[in-house]
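The next block holds one structure in the form of structure tokens; read it before the comments.
One protein chain omitted, others in place.
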Amino acid sequence: MSAAPALIAQGNDSLREAFGKALSGLADEFKNVVVLDADIAGGTGVHHFRKSHPDRFLQFGIAEQNMMAAAGGLAATGLIPIVTTFAVFCLRAVEQARLSLAYAGRNAKIVASHPGLDVGPDGGSAQALEDMAAFRAIPGMTVISPADPIEMALATRAMLEFKGPVYMRTGRSPSKRVFGDDHKFEIGKGHIVRDGKDVTIVACGVEVARAVEAAELLAAEGVDARIVNMATIKPIDKQLLIRCAKHTGAFVTAEDHNILGGLGSAVAESLAATMPCPIEFVGVKDVFGASGEPEELAEQFGLTAPHIAEAAKRAIARKKKAK
Amino acid sequence: MSAAPALIAQGNDSLREAFGKALSGLADEFKNVVVLDADIAGGTGVHHFRKSHPDRFLQFGIAEQNMMAAAGGLAATGLIPIVTTFAVFCLRAVEQARLSLAYAGRNAKIVASHPGLDVGPDGGSAQALEDMAAFRAIPGMTVISPADPIEMALATRAMLEFKGPVYMRTGRSPSKRVFGDDHKFEIGKGHIVRDGKDVTIVACGVEVARAVEAAELLAAEGVDARIVNMATIKPIDKQLLIRCAKHTGAFVTAEDHNILGGLGSAVAESLAATMPCPIEFVGVKDVFGASGEPEELAEQFGLTAPHIAEAAKRAIARKKKAK
Amino acid sequence: MAQAIPFDRRAPVQCKQPLKALPPNLVNDIAASAAFVRQHAIASIYHAGSGHPGGAMSCADILACLYGAELNFWPDAVDDPHRDRFVLSKGHAAPALYAVGAQYGFCNKREALSLRKLNSKFQGHPHVLDMPWVETSTGSLGQGFSVALGMAMGLKIQKSQARVYTLLGDGELQEGEVWEAAMCAAHHQLDNLCAIIDYNKMQSDDRNDAIMRLEPLAAKFRAFDWAVAEIDGHDIPEILGALRRASSTHGRPSLLIANTVKGKGVPYMENIPTWHGSVKLTQAQAEEALAALGATREQITEYLA
Partner (left out) sequence: MAQAIPFDRRAPVQCKQPLKALPPNLVNDIAASAAFVRQHAIASIYHAGSGHPGGAMSCADILACLYGAELNFWPDAVDDPHRDRFVLSKGHAAPALYAVGAQYGFCNKREALSLRKLNSKFQGHPHVLDMPWVETSTGSLGQGFSVALGMAMGLKIQKSQARVYTLLGDGELQEGEVWEAAMCAAHHQLDNLCAIIDYNKMQSDDRNDAIMRLEPLAAKFRAFDWAVAEIDGHDIPEILGALRRASSTHGRPSLLIANTVKGKGVPYMENIPTWHGSVKLTQAQAEEALAALGATREQITEYLA
């Protein structure tokens, strides 16, 4: 009988695996990178880095506060620390990220796997729905949530090239491909995945693939939806949002996160400050998650393509009513 | 020479002192209340409770994570735990508040003093600009930030009567009176402090007094501003916001917090979901604070009445342009 | 919302039922329960397609002793403010908790096989709003210990005789929150609190020694002023005796360091870190495990149906 089981994650096309592989691939180019782990390398994807670069893999044990603040010290010696853990455990080290990384102006990166309902069967306790809100509120913290394995690899490089503290979400479950090999990624820039004139659907992370699906559903009903992949939640691409407001006049935001404080809020703030528009928010509606497969949960909590499509129609109806 | 100095806080009209006195006054009525301290009772106002009800004052030492989660256990035995510390240190126990209080459905309260720039000379490290965003994102967590000592006393009672987890901000510096003795407070309800038709200024905490001042400045220029005291940031009073949108069509939000994720976001989300309007955001613009007196900092970081008044004029101008 | 202890009951009362006389076959009964716990946990992890078998196997004997003999806690006492409490701080061992709960009537055996499924109350980690008898929600290491401490403190304040037990993993001890709670429990002399360490010497990715050394472990807790005992966590009489002694410790919280084997009872899992979790069991693996755990052919068929 098999003595050592394979990690479930391995081999699948998840964002965490894409991150782990990309990081390990970039390690020879970015020689100052060190990776910090709190005993879940098998779950965050950095088991690849541990294997390829054991000297630069630093084990902190199950102690996220110390790991987060110690990253500040490592950065102070000129290394580029990558703090890795699950998104929910980042919430026990918010103040450490704030003081010892952001306030101290360190070039340190936090990469969090297992965000949102995408966590699946581990259940509500493990499904972080608050992390983007908490990290977005820290002055100077950049927040990224790439959409597919191709983008994750590009974002990993961009994050290493970028100077300053970054919080990046990966993901646990197998991820749908959205982009081709020619995809480009730049921190701070959203991009239009599909053009359309009736409504703009702004999404990040796993919701981008669902938004693309929603656009197809809408197209079948004669609704022409624009899809924006907003992989950088902060600083958000205001220019693009303004252009989309001018062109479409109605929005849906879609994220695997509480609707309070994350991508939806960032979009609402930006538009309220520039070109107010109707927005419908797709996300988890201020309740905790539960066990189940990610797709089942997405269905139950209203994150799938049909939910996005319905929201788009509501946004369009509101736009028309306002006129 | 005096052997024991008085606490600076004592005797002054700060929100923390108002909270501490109110809590101690309510303790005989709410017999299940216990107060948790992490060695800063002198700073949070609960030194009053320690004196009046020593048996129900629980010392946790400088250990905020344990204090926060232990509150869940105390609540599980039917007590009503009041976790007290500075707002910035609540950020080291976000995950504890999430899992052991909110997710577990406990009737526990977190009361945080020293929020925002109002902290003053302790400097940027101590000035929490992220707490409302972080706690607002936790499903089911109620978030309150009263405006003056009268309201603080009422909010303290309301919080004890309310079932479920609450995060309440107090304040460090001497606080201006905004309300009379006939003031009413209800969780989840905003209220109009001053009526007006040109713009609505929605404020919480120390910014309410500044908003009232701003309204006077505006009145002198012939601008008629409505002031809404939005002491409950979550759940936010959407009905009132919609009414104000209909009546005034332009908004300013004002808070001693990062403009990302707090009151401004809550208002922007609500209006985008119902009646999109121009909003100008007064708050700290995604930078850290610094040492200085609270009023000096408010001036430097753009939180004073003239800043609010300018923002109001910008909001009105945008409303007119949109028409 | 939890029910407070009514004021008129807060005086020191002998609220506990007298110690159950230990029937001569108690050890056998508990051993049988422990075997059931292991089998049921394996079956539920098999059905779930993910979960943490290693740490569920290592704590089965301890859980069986607690629910089978030590805790003054029965299905009809779930609301009794004077009940003893048990908190599974190492929440990822939920399958073992659900199994012991099923064995002692707190939940349904069949239903508990719906582990980790949509709309099941048996989530991947225990959730008190799904099932009050699990006492609190856990899954994030370190927190359950603090919650247990809060319960012990709350019971003391209300002058209840009830005791609070909590089970921690050894890797969990790396969380600073654990040492905050350790210091706090000793300071407040919470002798109604008993923490048990499932000392299987392994954590998520490797042995403790490789990840973050814990030794000398007993010395650490002694220096934090706990009454410490080291026991064999698979020897039922030893566990029962240590729990009894702990309950008569005065002025200090007690700690049982229970030496265990991760994966205990499933030969191909024993002492292999990668069986920690999150693993998917094949049908053949589940069958082999259940057979090794003493399940009959019919039982295996029923478990895996």
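Order as written gives the chain letters A, B and C; numbering starts at 1 within each chain.
By our rule, contacts are C-beta pairs under 8 Å (C-beta built on N, C-alpha and C of every residue); 3 or more make two chains touch, one makes a residue touch a chain.
Values in this document were obtained by computation on a predicted structure and should not be read as measured data.
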Note = Displayed chains that the missing one touches are A, B, C
Message = For the chain not shown, which residue from A:19, A:60 or A:281 touches it across the whole complex?
response = A:60
Message = Can you say which of A:40, A:99 or A:178 touches the chain missing from this structure?
response = A:99
Chain not shown: contacting residue from C:224, C:275 or C:303 = C:224
Remark   = Of the candidates B:126, B:153, B:178 or B:252, the residue in contact with the absent chain is B:126
Request  = For the chain that's not shown, point to the residue among A:25, A:73, A:188 or A:302 touching it.
outcome  = A:73
Query = Which subunit C residues would touch the chain omitted from the figure, given the whole complex?
reply = 142, 174-180, 183-184, 186-187, 212-214, 216, 219-220, 222-225
Request  = State which residues belonging to subunit B touch the missing partner chain.
outcome  = 1-5, 7-8, 37, 39-43, 47, 59-63, 65-66, 88-89, 92, 120-126, 290-293, 296-297, 300
Where the missing chain touches subunit A, by residue = 31-32, 34, 55-56, 58, 60-61, 63, 65-66, 68-79, 81, 95-96, 99-100, 103-107, 163
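Assume only the chains that are shown with their structure count from here on.
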Ask   = Hey, how far is the Cα centre of subunit A from the one of subunit B, in Å?
value = 29
Query = Which whole number of Å gives the spacing of the CA centres of subunit A and subunit C?
reply = 35
Request  = Quick one: report the Å distance separating subunit B from subunit C, using the average Cα coordinate of each chain.
outcome  = 40
Inquiry  = If I count partner chains per residue in subunit A, which residues reach a count of at least 2?
reply    = 65, 88-89, 92, 124-125
Remark   = In subunit C, the residues touching two or more other chains are 127, 137-140, 142, 176-177
